[in-house]
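Yeah, one chain of the complex is gone here, protein chain that is, but the others are all in their spots.
Chain naming follows the written order as A, B and C, and within any one chain the residues start at number 1.
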């Protein structure tokens, strides 16, 4: 086998879309990864009040369930405590039916009465019987209702947030394609719901060693949009003269600190909302000379079985036909 | 009558859009149907944890009302039971006002007290009177409020999910069209709400018998988007040299296991959301030589009556003009 | 003045978009109006179960507030009554604390207890004290919570539904335009919120008297999309050789039963949703030879005042310059 002597482009003419990423090109070649596995960028914001950087709703919607429940429980306790202190200050004797005998017992009864008021369960064994306690309770119930209104909204926001589970192959491949070669990776919907009008756009990030600048190019895909997405989709970028990585060797991918950024976009039929996912392949995740193994088969009852655990399976294959 | 001798295309040049379906072409010719009547694909996912394949919210939103209510009732009972056991363990005597005389009676009183707490109805005949029962009740009320917050969200999600009721004619027709013929089917909005900016895209799936591969082609429509949708819409694909089914006979549709996949998309004016529906016509649902009967008329008061039950009505008609 | 002798087009070549309306052309010339003032079409659906035609959520979202409250009140009463009967059947003596002395009194107490249970207010003066009444109450509270969850969702759906208040001029005008003439109407946002990316598309409906068919054409607009919409927008269709109404007289508009259908689309910045409105101008609402008067002015403090009540104000103006 002999490698076809691709001409190294000395002066690549980058198109306008290279700037589409909004990333400056003066960044450092040592930067490890632009997009993390969770789809976030390796960027930290400074210089303004941290409270303004984070939107509380954003945060409550996207934080983990553990953290969320801790916040809910903590707020419940703190608000309760606040009103308990108020009842205690105006005198627990204004709470008819309380069983507290000493200060601590009275405090506890006030605390539980407060909880019963805040949640509107209102058993009534303890009930407000003076003006001050009645006013506080009237106000506390309103706070409780508003608070749980917020909680209901956030719970719904968390539940109803479309969260696609898109499976990407662990590796991208440099695979044979017709007479040349191509950059490929594979995706599949990891959920049983229907995704439609699926679009993928990829950006190619590399260090221009001559100018010591990071460059960005949009890579053209063979197919960039599909209407239905029932099985897997192998995304193909043909490597020809029009693409920046034309003629590069495996070693050059590494030298140039290559990273391929993937933007996945689809319409979720259940949520009736558009879903986005980001992903990236760093040079060491790109296999040189390989092709994907099939990941589905048709059963006798004519149902197609899609094997999601095989999404990353590939086999090595020579990239160039032997010429002499 | 004589069939005009269309030339059989021996080497159809498929355009790029054939790959738009994201379905591999190596699937089995015996496969019965790609899209079921409910719009789902005949595909099963395996290989990853079933819990990850199904999103609980997706499932709660799309399951039947019977199933949904069973889940709600079951959860209500189980959570209630869990707290009942807690109250029972700390001692029912901590519940002031209970009427239970024996163990079973006490258990029942604890159960009903728990239900009154979880739902925040809190009559108060039974009320927590010890530290342990008070703590459990304080926590249970919170669980109840959060649980019903989730329930409220899911109820709203189920109700507000745009569910178009698009009527498709049972059969697609091979109908005369100008000097040639066309593939037609008919749709209408089965609801009184307004759908606007309606788009239809169709994909043509068939077995390439020479290569034993399933092929997919996008079929070009005479009109693929309409702004208003007050009456019916007869979707027309003209069969000419540019279409893969040019020159095929009725028998060939069957041999090639033809299925036409329909993607319907519109904007629902009430929900302010985009609505999608999928449908498909298998070869045996395609009538050879027929045209649709009218399905509406104008009354004397000048109102147009759209007869939805006539959406599938057609009459046979010769496809080719007699030549000799 | 002399009317410029426009050539009457005898065989208008209609473009593809004429079919975009999805309305058949075989409808009756007597039809009064295609789009009502509320944006609905003059079409009635028959032939399938009326329950399937109307989506209950659609209906609850779009019905009047009076009707909606009547439904809520009626359901509340009926569900309450249903449970009252159940309590009555198992014996009101299972409700501890009731004050009913005769049957009617007991029934009333059961009714009010039921209401207190359904709404979870649960005062507790009356409380369930037997197994049967406890089971019914446990179930009723759940029904109440689910019912009010639905109510909350529908209230939110009604409130949050984007309802643009777009003002259209009462009349469309045939106005002078450069050397020729144009079809014009005027719109403005009747609300203080910001609408952006505003688009208008118009369809021209007329009777083709020679073929006794109703025809539909899309009319090309001078500008069909604007980014901002702070003031009024005068929508202009230039009448030249490419438009079907080229050369028609005022009388011909009437003979051909002309109606111009308007589809308005914008993005509402508050609701973050797309808003649509439909409107139409019938031939008798089209003024021949007129132009709109200004509807805003700039105050001394440099604020612009938009006078919404002047949206329909026009003045007559000669359409053709005197030639001899």
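What we mean here is this: a contact is a pair of C-beta atoms (placed from the backbone, for glycine too) under 8 Å apart; a residue touches a chain by one contact, two chains touch by 3 or more.
These figures come from a predicted structure and were not determined experimentally.
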item	value
Hidden partner chain, touching residue among C:208, C:285 or C:307	C:307
Residue in contact with the excluded chain [from A:169, A:182, A:203 or A:304]	A:203
Residue among C:116, C:217 or C:277 that touches the chain left out of view	C:116
Chain A, residues in touch with the chain not shown (by the definition above)	16, 19-24, 26-28, 30-34, 39-48, 52-55, 57-58, 61-62, 96-97, 116-117, 120-124, 126-129, 131, 134, 137-138, 141-142, 144-146, 149-150, 152-154, 156-157, 161-162, 201, 203, 261, 263, 271, 273-276, 278
Residues of chain B (touch criterion as defined above) contacting the omitted chain	120, 122-124
Residues of chain C (touch criterion as defined above) contacting the omitted chain	72-73, 76, 80, 99, 108, 112, 115-116, 119-125, 148, 151-152, 155-156, 159-160, 163, 165, 167, 190-194, 196-198, 222-223, 225-233, 267, 269-270, 272, 294, 296, 298, 302-310
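Throughout what follows, only the chains that are shown with their structure count from here on.
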item	value
Centre-to-centre distance between chain C and chain A (centres being mean Cα positions), rounded to whole Å	38
Inter-chain centre distance, chain A versus chain B - centres from mean C-alpha coordinates, in Å	27
Touching two or more other chains - residue numbers and ranges from chain A	120, 122-124
